[in-house]
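For this view, one protein chain was removed and the others were kept in their places.
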């Protein structure tokens, strides 16, 4: 596989953004809370970070957006570091699901009751409960610090409008969390766990941050550029495996076929992608397809993957 | 159908209690909260009330127990009085379900999302939200007053141990309620609605109370003995129809076949039964079968029904 | 409850038919096979048979139509006579279901796998397998003879167009039957069982026949007029209990509330109704509501029930 030539990639990225820009019109921004509803559809940005920490970017790559479901990857990594795979996978499964990301059905129909994987909401909420810390604040602070280290930045803040709005109206996730409490998957306080979950979803990042995190994953847990080992290589592989089997909601299988790169999307329109041993990619495009993935962002990743033949398959 | 001869029925009742007593050994008292777990298995009582308000009783007919799911019948009647069937059945369906009483699956799989009927937990919680009143306290007080009038008693009190215990540990019902909030079936505050629901479940009654309520239903809403019309006849018929199609959890169909009397059971081991145009029956027997119905109580009702040929079919 | 005055009921029936006629316009005739699709929507007929075998009728009461799902009642009765309740209910359950009549979901999700009741297609197919007889022909002939005796007629023939059409295109029922074979609920040959099932569905009757059958059920299994005991009383009660809890597909609960009479509908637009200890009613009205029940036929039964206060609740 020829390595991408970064001298030319910035031009490539710019031309692909222009090509993919039009797809945004066919999608809709998330509308379940006002803070997301007001985001302009036309934003499209991308950043690529290689294993040396060099970043190439184009479009709205400095636009700030909330992590949303992308945070599930980082919290999983932290829980794995805190407890190891055996303890984590006693609470949450390893299998993809054909059900929607916020589905509650399998919690009732499967025995013993356990979220199928940590990328669906039920699983991610269970993982939040696992993060070490004496209080919700301490747990959350550990998540923030971990994300900052992975993204190599000191500037990750909380969007309190988004947080408050989701905390107030997130009845479905609250239903999932109380069900998990009932079946003893959540051991701590349910409201504390939801607070951590919604806070991590409301952390603000840019494409550059995501690209850097993706590169750390691609680099088996070593910080691109400085080589510090933040996460164990096997935990990074676990994360990338989940990103392939269930990183794009009900569109994960199609994305694996068409793009073939481990990735995790969020309803803010962000996508974190990681090409193993090559580089990380961050994308933002708030207009979503009917599965909740950035419509232009997916197209952009498809162009990038096809051009440089990045599919892992 | 020959009317029961009440002169002899007390002897009958006593002998049947002795016969059915042994079945209690095969069941188990509800154990999900300590307050229920400590109840002795050996209790068995029955009371029958005719349309004149005359009561015949035997066994532990003055034993106090909590209404639990039996309260669903009375709150449904009150909501019907408050809003009429059209408004009530916009929020909750009229159909029996093959799923467990606390199932959440169909709330997700049916569109639009609506509890299938008011006898399953989701439906009963939705009905609590419908009862008129400016506050949770006022709503609950109206329910208590309504139950007192139906039972012709001034002495119905709350078991605060049971209430506190269920309010603290009722995570599954909390999951149902937040799901209902998410799909806009619950319009008020979720915690308020749960408070009302758990309070009505923790109201203490005796078999005599249940027999009197059953007689009021049998009498198309007129108080036995004094003739006051408390509930509209058509609402009583609605309640009795639900008691047949879904009054005994997953055992409703079998009960309809074997006993054939409209009835509603609760996990405390109580059963409210109503033979249309004949009389009401109250039963208590805390040991439950695997479907959550009083094991000796069901047997007792089967004897009574067969002896006097009370099946409505 | 005042007994209907049959001198005047024919006029009543005629006027109600005129009133309910207009509802047919809002429904649609079954269209899944050509033979049913060609039936005129405007047909509406009714017959009432008392326990002496006296029949009053109005409208298209001599119109011939196929039994379809109504046949499930008679085959259940025959299987009960052949094997008794214990053996029958080892193969098929006693509980209503919130799922569609042709649903396959619960066969997979419930353990052990067993159709929830004999009124849904899976249950009825299982019951066909139970009917005594060395061959499919012999089994079917026994069903025909049994229906003839119940309907007090020698003229019940098969609509071979309907039979052939359903046998050719009934892929969904074939799926149910093979699933039942897989879980050992069907013991005989699957294709034989389906042949019996589709044949019984294609038997042609009139409202008069259904009224007579309904009267036999109301009369606890004795032939109206001649007193011959064809079916045991307890089996008739079982049938009437199922007719209430699951006789009108997903509309059974609503029908119990609004009409309150044990009844079984078929997609041909026929309805068999039985008022315990009073009389039988047969209705035909091919235009169906969205649940598959005769739209004008249900309205007609509602008028009849309300006028004479026939609800069993």
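Letters A, B and C mark the chains in the order given here, with residues in each chain numbered from 1 onward.
Everything below uses one rule, namely that contacts are C-beta pairs under 8 Å (C-beta built on N, C-alpha and C of every residue); 3 or more make two chains touch, one makes a residue touch a chain.
This one's a predicted model, so the numbers in the text were calculated from it and none came from an experiment.
Student: Which visible chains touch the chain that is not shown?
Tutor: When the entire complex is considered, the left-out chain reaches A, C.
Student: Write down which of C:104, C:144 or C:158 is the residue touching the left-out chain.
Tutor: Residue touching the absent chain, from the options given: C:104.
Student: Of the residues A:244, A:273 or A:298, which one touches the chain left out of the display?
Tutor: Result: among the candidates, A:244 touches the missing chain.
Student: Counting contacts across the full complex, list the positions on subunit A that touch the omitted chain.
Tutor: Touching the chain left out of view, subunit A contributes residues 1, 93-99, 106, 116-117, 236-238, 240-242, 244-246, 250-254, 256-257, 260, 262, 276-277, 311-313.
Student: Mind pulling the subunit C residues that touch the left-out chain?
Tutor: 103-105, 107-109, 171-172, 174-179, 181-182, 190
Heads up, the rule we're going with is that only the chains that are shown with their structure count from here on.
Student: Component check with subunit B excluded and positions unchanged: what groups of chains do you get?
Tutor: Without subunit B, the chains split into A | C.
Student: If you average the CA atoms of subunit A and of subunit B, how many Å lie between those two points?
Tutor: For subunit A versus subunit B, the centre distance works out to 48 Å.
Student: How far is the middle of subunit A from the middle of subunit C, if each middle is the mean of its Cα atoms, in Å?
Tutor: Subunit A and subunit C have C-alpha centres separated by 55 Å.
Student: Based only on mean CA positions, could you tell me how far subunit B sits from subunit C in angstrom?
Tutor: 32
Student: Pull out every residue in subunit B that's touching 2 or more other chains.
Tutor: Correct list: empty.
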